[in-house]
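The block underneath contains the structure these notes are about, expressed in structure tokens.
Every protein chain but one is kept in place in this view of the complex.
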Amino acid sequence: MLEPVNISLESLNIVTLYPMLIPVIGALLILCIDIFKGGLDRTLYVAITLLVLFIDFQTLLSASNVFATEGTVVGVFDMMLIDGLAIISQFIIVGASMFFIPLALSKKQFHESSYPEFFAMFLFTIAGLQFMVATDSLILIFVGLETSSLAVYTMIAMHNRDKSFEAAVKYFTMGALAAGFYSFGAMVFYALTGSVEINQIATVLAANGYADMGYVLVGTVFMLAALGFKVGLVPFHTWAPDVYEGSSAAMAGFLSIVPKIAIFVVAMRLFEFLIHSGVIWLEIVLYIVVVSTMTMGNIWALVQSDVKRMLAYSSISHAGFVMAAILIGTTQSNSALFLYWILFAFTNLGAFSMLWISRQKELPHGQTSDHSYEKFSGMIQTSPITALVMGLFMLSLAGLPPFALFWGKLYIMSSAVTSGYTVLALVMALNSAIAGYYYLKLIVYMFMKDPVDGATGASFSSNASLALKAIIGFAVIGTIFAIIAINPLLEFISAFVYNSGY
Amino acid sequence: MMEIGLNHYLVLSTILFAIGLIGVMKRRNLLLLFFATEILLNSVNIAFAAISHYYGDLTGQMFAFFVIAIAASEVAVGLGLLIVWHKRHSNIDLDTMSTMKG
Amino acid sequence: MEIYLYVALFAPLVGSLFAALFGASPRTKIAGIVPSLLLGVSFIASSVLLKHIVSGGDIVHVEMMTWMATGDLYIPFGFVVDQISVTMMMVVTLVSTIVHVYAIGYMDHDKGFNRFFSYLSAFVFSMMILVMSDNFAGLFIGWEGVGLCSWLLIGFWYHKESATWAANEAFIMNRIADLGMLIGIFLVFWNTGTLQYDGAFAAMQNLDQETLTWIGIFLFIGAMGKSAQFPLHTWLADAMEGPTPVSALIHAATMVTAGVYLVVRSNELYALIPHVGLFIASLGAFVAIFAASMALVNRDIKRVIAYSTLSQLGYMFAAAGLGAYWVALFHLMAHAFFKALLFLGAGNVMHAMNSELDPFKMGGLGKTMKVSMIMMTLASVALAGIFPLAGFFSKDLILEVAFVDHHFIIYTVLLLTAGLTAFYSFRIIALIFHGEDRHTALGFHPHEAYKFMLVAMSPLLILAIIAGFTMKMPYFEMVTQLLPATEYHVHSATTYWIMTIGTQLFVILAIFFAYRKYMSKDIRVPDGTSRMENNFFYKLLINQYYIPHFYEEYLVKPYRELSTIFFKQIDQKIVDATVDGIANVLLATGESTRVVQSGNLSTMLKWMVAGMVALLSLAVVFGLAVKYLDEIQAILSGLGV
Partner (left out) sequence: MLDNILSILIFFPALAGVLGFMIHKDSMRAYGVAVATIEFGLALWLWYAFDNTVAGMQFIEQVALIPTFGINYIIGVDGISLFIIVLAAFFTLIGIASLTDTKNVKNMIITLLMLQMTMVGVFVALDAIIFYIFWELSLVPMLYIIGAWGGPLRIYASVKFFLYTFAGSLVMLVGMLFMAYFYYQATGVWSFAILDWYRLILPENFQLWLFAAFFVGFAIKVPMFPFHTWLPYAHGQAPTIGSVILAAILLKMGTYAFIRFSLPLFPDAATFFMFPIAILAIIMIVYTAMVAYAQEDVKQVVAYSSVSHMGVIILGTFALNVEGITGSIFLMIAHGVVSGALFLLVGVIYDRRHTKMMSEFGGLAHVMPRYATIFGLMMMASVGMPLTINFVGEFLSLLGFYQQSHILTLLAGIAIIVGAIYMLAAYKKMFFGELTNEKNRNLPDVSKRELVALIPLSIITIWLGIYPKPILDPINNSVESIVQLMHDKSTSEEAKKRIPNLAREAGLVTSQEAH
């Protein structure tokens, strides 16, 4: 006779689930609305999404207060884990999404934004990502990962052009492979330790003193491959440029920011303990991967002829930059990671939005891609303000002080220096110099060449709407006046990261 | 007759996984490619089941279930994409989809 | 007294600026007259100072203002009027006043008239700074200033390629020497801690020989440049491209003697290092005969006089080197008078022959240009050192000095030079004024220069005649308050008389020889056919010992080529190419490796798997390594690693 298992609701600690549940509910709500009355305008859905995200953000705020007072919270059979990393990364995820979703309100209506499902998907993605960061169970991470990924594949496809389908298929197939890698890796760890919770794994491995190192490494390799694919580390990056090119600028911007931070958190949780428990191999391999990602990403970006594709490679290189923080693995570097990513979010949001507003329905005459460099030549003469803003984002991406990204670079390099990775710091420095070239290339086109005949300023803002302008305004302010925000951000992040023991 | 131990399962799953990998690399036809990925995931499931039995806790099987679920949903999305592609190009040969490169 | 000092110093500057005001406007007499008057003022002021000094008044020393002051360095604009500088001031102001007046006539057809006077007065100002400054830095200001003005004046007719070329040559050669000078100044500062003459020389008394030697050498290198001593002499002859008054003032009377002035000024230093002194003397003697020999054959009046100037400078250095500073200074003064006169006379001739310089195209000018003839003849007599003209007292004194100090080689050289001097001076006199008329055939219609030009020259004439016997003693009295008062007297009277008379006879013989050779009716104009002209020595001399040629071939050309190589080969092909190379390598890598992104899905998948497998193999290797760590170590130790 089994006596009933009774679990007190307190011990479940459902609160930890709220931040993820809210977007899910929101998504379902959107779907219901569509069922009851179809063909509603996108503005409605955008508004709803924004509201949902706003509430989500509120819950996160309260969660952060809880953390600040009581420290890490676990719940739902220890599945959920709300610690500093979880909270900061969710802030980034939700916050960034709030900036990205209004991009759907472009002047020209594009195919995806006419589907209510698109917004539902969007919210599902966010929910999935939130799950990923707010747990240390490999299962839940897997679920979150796949939820978000599947949603993302669909959203890309919804752009409904040949290229976007191609991108979706490519991304999907490789994603499936990555999922295989992930599950295999998880399996190995499970086999080794009989647990799928990262801290459990850590303790068990530590207990038997990494007896069978070989298998640990095998597991690590598969994990590295899976996560590396998602953040686009060389040689698992090959999807990135095609997907960025295939999907709409807004979507690409979203991809370059939001999902990656979740993966970084997972990687941090997983690799930190391995590195610190003296898996030198991982350190070496990460070193190689990081450096090659930074460098190759840059080198390939040098030779691109399409701005969006260039930005794809550049964000690969930036991912390498940030991965270095995980390799270094000190509190400073981990805080640097988040700082960097927040600033990167602002800048990339701006950059991609600029591409987005310059997007025409059909390809401009004599151009093979939506955002070829030629399209921007002589911009300063036809529409100076647009050119200046774009130039600003480019400079920020190149890490020119005092614009946003510089501070991120500064802090990461500093963390490298502080923990004795001098060569790494120099490599970063030189890479930023190389990167200077391709960001400059766009500036050269905009400021120093003459406009292609018949080009008018209108073409650069053909897709501009108030919402987009507002977003860009935000991005501009964020990029220029980052310097003021750095100090509070740094204090907040360091405190949270430190308190969650990373 | 010999005892079938955990390792046999693990070896089996590894072999299946390898087959899956090879399939993923070799297949030119999208549909078959998806099959290959299914093999990948299911090989892992075998291992999970075996290990969870070996340890005598259910986490592994739970994981396996999730994997199955996710595999299913992937198939859903994948086939969806595939159908659209086929509508537009009336083929599902992935050598045709290389407009973006460099 | 200060007021006179300032007047003497700044009057020329005012004059220069005044003339500069008319720089752009067409020729006006006023632009010439005012500077001349101001120079006259300056001359009077100098004379007042001279009187003050001679009448035993104490040295006038003023410090106008600070120039540079940093760290331990303190350099004021300080000026001193003592026996030495006042002598120079007299020479400079007198000669330059005369030359100015003369130039009013000489340049009156030149469209650069105003510009000319502004330059000329500017030169006088720099020269005054040079001689009046009380520290090495101030000296250097003047030093460079006169260099600049001489550049401007040599290249005055800047449309002439030869003129501008000569100007640059002069400037650059002087720069070479100035570097030595500069180093000398640095040495002085870091060893004595000051650049003021008095302080520095006082401190030098207790410096070690070596340092002093270096100081002496470097300062003298500076002197060599300005005074065109070998091997930096070529610029002086080329400098004759400038207008003749310029040659008279700068390249005979004043600037070129700056080097001598420097050595005399630093007599306290050179007194401490006699071996350097001896070197200077020997070089002087060498230059004396070296220049004289080149003057023998030259076919350009001004160049001949230039060489004679060079050779006279040699005399001065010989004297200074031997420690007879007052003698050197005395000869400097005397030489200034008769050499300026000579040049101005040559100027008249040029004027008459509208700028023809070849004496073989003249002859018999004496008939039309009596006054000029007399003046030039007397000047040459003085130059040759015939009693009782100036040259006798100054030049023969130097011979005596050499003799008395038992430097018989120097003595002999100088003696020979005296003979040569006499010969070439009268060679041109004869060719120009005597002998048959060769110019009318060539269509020249010579005429005597303006009256006032001749009047202007007359003071020089008088001085050239009387400077010797009237001034020698009072001058000696004066300067020896500052300079070592060594009397040079051959001990036995007989030797003295033999020497003196011998020298005189020798010189006179040379003169007669010159007259005989070049006054004869049937003089052959050298046309490259005669035996003498094909003679090796003649060629050697007419080509100035091939030294300019050597410089051109082995210094100028290589420098030009080396520069081009540096630019074309090294700077562009190596240094710059490396920079671009790095960038290009990166780009090329990108271009060549972008094919990785073939866009084909299955390749992408292969890449993922490949990457994974690579990591896996790494892992396996590492795992094994960890597993068999001990064995590996054993093997390695076995290998002795």
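Should a chain be cited, it is by its letter among A, B and C, assigned in written order, with residues numbered from 1 in that chain.
Keep in mind that, in the parts below, a residue touches a chain if its C-beta (ideal position, glycine included) is under 8 Å from a C-beta of that chain, and two chains touch if they have at least 3 such contacts.
Here the structure is a predicted model, which is why all the values come from computation and not from measurement.
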item	value
Which displayed chains the hidden chain touches across the whole complex	A, C
Selected residue (touches chain absent from view) among C:23, C:57, C:388 or C:502	C:23
Sole contact to the chain not displayed, among C:520, C:535 or C:563	C:563
Contact partner of the left-out chain, one of C:179, C:416, C:542 or C:626	C:179
Per the touch definition above, residue among A:165, A:447 or A:496 touching the missing chain	A:447
Hidden partner interface residues of chain A, rising order	380-381, 384, 395, 398, 400-402, 407, 410-411, 413-414, 417-418, 422, 425-426, 429-430, 432-433, 436-437, 440, 443-444, 447-449, 483-484, 486-487, 490-491, 494
Residues in chain C touching the chain absent from view	23-24, 65-73, 137, 140-141, 144-145, 148, 151, 155, 158-159, 161, 164-165, 168, 171-172, 175-176, 178-179, 182-183, 186-187, 189-190, 559-560, 562-564, 566-568, 570-571, 575-576, 579, 583
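By definition in this document, only the chains that are shown with their structure count from here on.
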item	value
Chain-level touch network, classified as line, ring, star, complete or other	complete
Chain A-chain C separation of Cα centroids, rounded to whole Å	77
Shared interface positions of chain B, touching two or more other chains	24, 94, 97-102
Of all residues in chain C, the ones touching two or more other chains	594, 597, 599, 601, 605, 609
Chain C to chain A touching residues, read off their complex	583, 586-587, 589-591, 593-594, 596-597, 599, 601, 603-605, 607-612, 615-616, 618-620, 622-624, 626-627
Chain B partner contacts - residues on chain C that touch it in the complex	594-595, 597-602, 605-606, 609
Of chain A, residues touching chain B in the complex	138-139, 142-143, 146, 150, 153-154, 157, 162-163, 165-170, 172-173, 176-177, 179-180, 183-184, 186-187, 190-191, 194-196, 241-242, 245-246, 303-304, 309
